[in-house]
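Data block below; observations after.
In this view, the complex is presented without one of its protein chains, the others remaining in place.
Note that the chains take the letters A, B and C in the order they are written out, and that residue 1 is the start of every chain.
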Amino acid sequence: MDDIIMITSEEPELNEPILIEGLPGVGNVGKLAAEHLVEQLKATKFAEVHSKYFPPQVLLDDDGVIRLVSNDLYYVRGEGERPDLIILVGDYQGLTPEGQYELSDHMLKVAMDHKVKRIYTLGGYGIGRMVEEPRVLGAATSIKLVEEMKEKGVVFSKGEPGSGIVGASGLLLGLGKVHGMEAVCLMGETSGYFVDPKGAEAVLRILSALLNVEVDFSALQDKAQQIDVITSKLKETEAPQEKRREDLGYIG
Amino acid sequence: MDDIIMITSEEPELNEPILIEGLPGVGNVGKLAAEHLVEQLKATKFAEVHSKYFPPQVLLDDDGVIRLVSNDLYYVRGEGERPDLIILVGDYQGLTPEGQYELSDHMLKVAMDHKVKRIYTLGGYGIGRMVEEPRVLGAATSIKLVEEMKEKGVVFSKGEPGSGIVGASGLLLGLGKVHGMEAVCLMGETSGYFVDPKGAEAVLRILSALLNVEVDFSALQDKAQQIDVITSKLKETEAPQEKRREDLGYIG
Amino acid sequence: MDDIIMITSEEPELNEPILIEGLPGVGNVGKLAAEHLVEQLKATKFAEVHSKYFPPQVLLDDDGVIRLVSNDLYYVRGEGERPDLIILVGDYQGLTPEGQYELSDHMLKVAMDHKVKRIYTLGGYGIGRMVEEPRVLGAATSIKLVEEMKEKGVVFSKGEPGSGIVGASGLLLGLGKVHGMEAVCLMGETSGYFVDPKGAEAVLRILSALLNVEVDFSALQDKAQQIDVITSKLKETEAPQEKRREDLGYIG
Partner (left out) sequence: MDDIIMITSEEPELNEPILIEGLPGVGNVGKLAAEHLVEQLKATKFAEVHSKYFPPQVLLDDDGVIRLVSNDLYYVRGEGERPDLIILVGDYQGLTPEGQYELSDHMLKVAMDHKVKRIYTLGGYGIGRMVEEPRVLGAATSIKLVEEMKEKGVVFSKGEPGSGIVGASGLLLGLGKVHGMEAVCLMGETSGYFVDPKGAEAVLRILSALLNVEVDFSALQDKAQQIDVITSKLKETEAPQEKRREDLGYIG
């Protein structure tokens, strides 16, 4: 079988769309943010990507109907100031370095076929402690983009993240730059210990300003509150494990 | 060498056969069930599959004659209400995600060559504690199949198994669905700590009703009793390790 | 680069040669035996095999000159009752299952090119305790070969080795059988804790009788004595770790 199988249900004609990526990673910040955007904009799935670089696994819906794990591509047409969007979400990232490279290369080819003008990748930046007001850190393929992002409130802090960006959120920038594409990574601060809707909201607030998207954050805020309840219960029973902090890299 | 080598000793002409898969997994439930069916129906081996995705290993028979580890395909012609069957059993599943995908894809191609009408995959569902009356949980490629299975006593329980189905029993459904095939996974509850003939019997009771197969369960019941003797001895010496429960996923 | 690179320095014309394999494994029994045979018969190297399935490593001779790790093929012409021989020795086995399969497949193709009549693979059988008089266990591709070997003193013991034979010594039989070749594995009992020249001697005594080779064992016996000195010193300082016994499989 092919290493990567893309099943396309529709070939939307889009006008210089923006690609947004949010796959599982630190605190699932990127995935939560991108999925929230898909829901808010009622985006339409047009392609499913399966691959032997994903786990050999099916997931079940509430009825007991299975689906093979996948990465999925959605689109939504622009409206007013809002550009056309392609949104990449999914169950997993590639399991191996080879898989990561092949999958990101595949997505970039899809992006180029659709004449994608710019890429935003979304992720979390694990800092090893709880954070009340998460900053959104940035990285970009050019200094011009860095300057543009700074104006929108994205933080560029020398030496953060120190070990670079690992995974799809990094590779889409790295391989994208090799192909001459403009790309920005937005990383919401997160403890790294829990799924973090608060980090996702922070990232999405910046992104929605960049894209002129109106987003209702109440669903994310509800999830954040549920997580808060759980974590405050945990805090009562055990002290934070500060020592683990050095293990936290950025994968997103 | 080719990644997968199939050595075919016979090309049986079959009439819309049903494919049944039972490979090693949790409690070896699927393997025990499928092997018991091969024995009961005196099925005939028609193909051996070797692969570099299996361990580099030979097994010895009682005389000291070796055979390369394999997955084997058997067939048995229908009789009365019983349809033609192809049964897939074997020593191992693919060792890597890539191997899992390639082997399942290969088996699906064989199935399509033989115009297989439906697939049943058999496995165990590890629940981390001893179980007296194992339920048989199900998953399927369509809601229509789910309804059909419910009528036959298969349990569809929201959120079980929570992490989906990993391995051949899942992939044959997931990739099968991509190819437009009908497929059902039957999972017998099992502790996950021991080879479990009782779980295999539960699965096979459902399957034999679905296929109008008459099965004598005495050999499986003998094996179950032997396991019971061993486990009750173990229980006397050590308390059950409840803590390990969260490690148990489903692989089948 | 090619997955496997064979550099051939000579193309000897041989008369239905016997292939003997002795690569690193349990107690290095097979490797010691095959290397001793190369030395005793003053066999001539005719091919070096390099591969990305081996470690990315060079070894140094006493002068500081490097050589890339390899598997090497030697030949020696027959004399009187002794047949022509090809002997396979080397630094490593393939690091992955894929590598194991590809390398064994490659060696079998070389064997078929040279019209090899029979294969003997040499290995150790780890039994987890010191052994004074190591037996030589056998496995073969046919019952006829098993009977022939029994007559020569090879032990065929039901259930030994219980987990089959892993690695080149197994695969050359397993894949060889698929290609219709005659092959025997000879396994010298060994503790599995040390490099074991005594096990190698036991294997080589059987093999030399099978091949009508005269072998002087004094060099192997000297090595065995050196190991004995080391192990008896170790015995004084620590008790044997019987618990580890279950970890010992057979790799040869």
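Assume a contact is a pair of C-beta atoms (placed from the backbone, for glycine too) under 8 Å apart; a residue touches a chain by one contact, two chains touch by 3 or more.
Since the model is a prediction, treat every value here as computed from it, not as a measurement.
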(request) Please provide the labels of all shown chains that the missing chain touches. (result) A, C
(request) Using the touch rule from the top, list residues of chain C that touch the missing partner. (result) 1, 5, 7, 50, 52-60, 62-69, 95
(request) Go through chain A and note every residue touching the omitted chain. (result) 94, 97-98, 100-102, 104-105, 138-143, 146, 156, 158-159, 161, 163-168, 170-171, 173-175, 177-178, 185
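We take it that only the chains that are shown with their structure count from here on.
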(request) State the superposition rotation angle between the two copies chain B and chain C, fitting on C-alpha atoms only and giving a multiple of 5 degrees from 0 to 180. (result) 90
(message) Averaging over Cα atoms per chain, report the distance between chain A and chain C in Å.
(response) 52
(request) Name the residues of chain A that each touch 2 or more other chains. (result) none
